[in-house]
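Only one protein chain is missing from this complex, and each of the others stays in its spot.
So that you can tell them apart, the chains are marked A and B in the order they are listed, and the count of residues begins at 1 in each.
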Amino acid sequence: MSNYVLDTWYPIAWSRDISRTLSARKIVEQEVVLFRTEAGGVVAMEDACPHRLLPLSMGKLKGDAIECGYHGMTYDCSGKCVRVPGQEIVPPSAIVKTYPTHENMGLVWIWMGNPTLADKSKVFDLPQYHDPAWSSAEGDALEIKANYLSLADNLCDPAHVSFVHLSTLGNAASEDIPVMHEEQDGKMLTWRWIIDAPPIPIFKKYGNFKGNVDRWHYYHYYAPSIAIIDFGSADTGTGAPEGRRDNCMQIYACHFMTPVDQETSIDHWLHVKNFPADSTLNAALSAEFRIAFAEDKAILEAIQRNETRLATRKTIKIAIDAAPRRMRRMVDGMVEKEVPAT
Amino acid sequence: MSNYVLDTWYPIAWSRDISRTLSARKIVEQEVVLFRTEAGGVVAMEDACPHRLLPLSMGKLKGDAIECGYHGMTYDCSGKCVRVPGQEIVPPSAIVKTYPTHENMGLVWIWMGNPTLADKSKVFDLPQYHDPAWSSAEGDALEIKANYLSLADNLCDPAHVSFVHLSTLGNAASEDIPVMHEEQDGKMLTWRWIIDAPPIPIFKKYGNFKGNVDRWHYYHYYAPSIAIIDFGSADTGTGAPEGRRDNCMQIYACHFMTPVDQETSIDHWLHVKNFPADSTLNAALSAEFRIAFAEDKAILEAIQRNETRLATRKTIKIAIDAAPRRMRRMVDGMVEKEVPAT
Partner (left out) sequence: MSNYVLDTWYPIAWSRDISRTLSARKIVEQEVVLFRTEAGGVVAMEDACPHRLLPLSMGKLKGDAIECGYHGMTYDCSGKCVRVPGQEIVPPSAIVKTYPTHENMGLVWIWMGNPTLADKSKVFDLPQYHDPAWSSAEGDALEIKANYLSLADNLCDPAHVSFVHLSTLGNAASEDIPVMHEEQDGKMLTWRWIIDAPPIPIFKKYGNFKGNVDRWHYYHYYAPSIAIIDFGSADTGTGAPEGRRDNCMQIYACHFMTPVDQETSIDHWLHVKNFPADSTLNAALSAEFRIAFAEDKAILEAIQRNETRLATRKTIKIAIDAAPRRMRRMVDGMVEKEVPAT
């Protein structure tokens, strides 16, 4: 059984990558062709001509229509066939499925479910992304050969940082600090504070801390596929845990995930931070994140292989599993309550 | 269910490639070993020693017999075992299946069905191939990861040329001209004429036309796996459509296809033309065809992937589909009326 939520906005591509060239993407096991109209909007259609199933992405963009590369059948951006070369009549059933899209935060978002429910005001937004006092930089579209809910487990789980990301985002000081969690409406929040400890490697490298810091990780997981990791540090004793964060260094690592198929996901990641950054600093920070997320990728792909191989194995649970398990129940609930469009 | 016609002559290899070396080929999901006898004939046997199933193509040719590379069991060219090293008695069941073969038009043809029906006089022939007034050149053995009937669709379909082969065999002048078709005995003929239009790129390049031409495409599809594409042009107004083709340029693009398995086919292609050609001109023309057929390959392979992925999808039909659909019914009829050899 599929575990994809369909009635939701998924990221499908960086806005920077969608242009007047036809681009192919895959999401929830569907092939999609994307292009930008002459007016600048983004059109998404099923990537198969209903005649012989040639991917439309192998055709030509003519104005805002796609001409199939096999026999020239032409579909306007509503998916309606407007030309069949060699004949006058266009079969009324010659229609390609289209999908609602929207752009925000440098990404193209797509709605794969019931289109009558697609409300563009619900596309995810992080206010700080638009705040001139903050800076941001786009990262990569990282392919991970693992189910997207396995990525979600990882993103409801601050504890892994102490073991997986020792050269970048974590250090041993946090190893034994328990993780808190709270289920909120459509969201799982997990967090912990590490008080009076050495800064993590990237804060040591790019920050300006005098000695030990008070450090926090807040993982905001918006089901089914978005995670905002709020992490930061302030000099110990300056009151950060009580809410005074005037002199802190704070980064939102944003993960916008595309479920491609049951064993493939794409993590579109970017970072937003409370300090100015030129392109050199942004590139340096992205390089650090690239190391960290490659570590996650290695682990998630190895787990995927073992889960496939040991499909009936019953695993053991520990305290930090409470949040991922509740997150999965939340996603299951979203899937169950969906009524397929008729 | 298999859709292979078995009681037919299929091309399996270029004659030039079959020698005193053992060669392995695959056709209708069977592995076959081929070699040329000392007298020059072609022997085809199942490529598996009946003892331990080692491919006989990994053995040695000894005279007109094959010695298996594992234990030296030796099979003469009728498939009968004539030696088992280390023992006197040869088990009577030690027999390898052989297949009738014939050579014509530079190709080795094989009969995979009931051998009692294999009539060598029925091997396909194109008289012009042997006519000294015409010239010919062999092309490649192009592997296409698609079912052979998808290639057949393409070869009952002159309409695709206007969209797929714009740099070589087609141009926009033919886009809207309907295709005619006629079912003949064991054959599907599709055609169209483009009157008073600019010549197609390869005729512009290699022909000697004053201005516009009258151009024809006749696609002769001999079920199940041979297509002769008769295409040519003559100066407009010189009477070509009425049958006067004295000053025309005419090429038969010949496609001799091997169904390898349900998702793999080999297209052995060559060209025969009504003008002399030295090796330089032949190579230049082959290079043009190589571009065009690589375009077909890209399309047919993409369609195969989408057909596999969307196996239950109902596609829409347009006017040009009439001929391919009738061709497929013709092939289905051939498969159904076959009685397996007992």
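Going forward, a contact is a pair of C-beta atoms (placed from the backbone, for glycine too) under 8 Å apart; a residue touches a chain by one contact, two chains touch by 3 or more.
Here the structure is a predicted model, which means the values were calculated and not measured.
Student: Which of B:Gly72, B:Pro198 or B:Gly239 sits in contact with the chain that's absent?
Tutor: B:Gly72
Student: For the chain not shown, which residue from A:Asp64, A:Asp140 or A:Glu307 touches it across the whole complex?
Tutor: The single option touching the absent chain is A:Glu307.
Student: Could you tell which one of B:Gly40, B:Gly86 or B:Gly243 touches the chain left off the display?
Tutor: Candidates B:Gly40, B:Gly86 or B:Gly243; residue touching the omitted chain: B:Gly86.
Student: Over the whole complex, note the residues of chain B touching the chain we left out.
Tutor: Listed in rising order, the touching residues are 31, 48, 50-55, 58, 67-73, 84-87, 91, 93-94.
Student: List the chain A residues touching the unshown chain?
Tutor: The missing chain touches chain A at positions 153, 159-160, 162-164, 175-179, 298-299, 302-303, 306-307, 309-310, 313, 315-321.
What we mean here is this: only the chains that are shown with their structure count from here on.
Student: Approximately how many whole Å separate the CA-defined centres of chain A and chain B?
Tutor: Chain centroid spacing, chain A to chain B, equals 48 Å.
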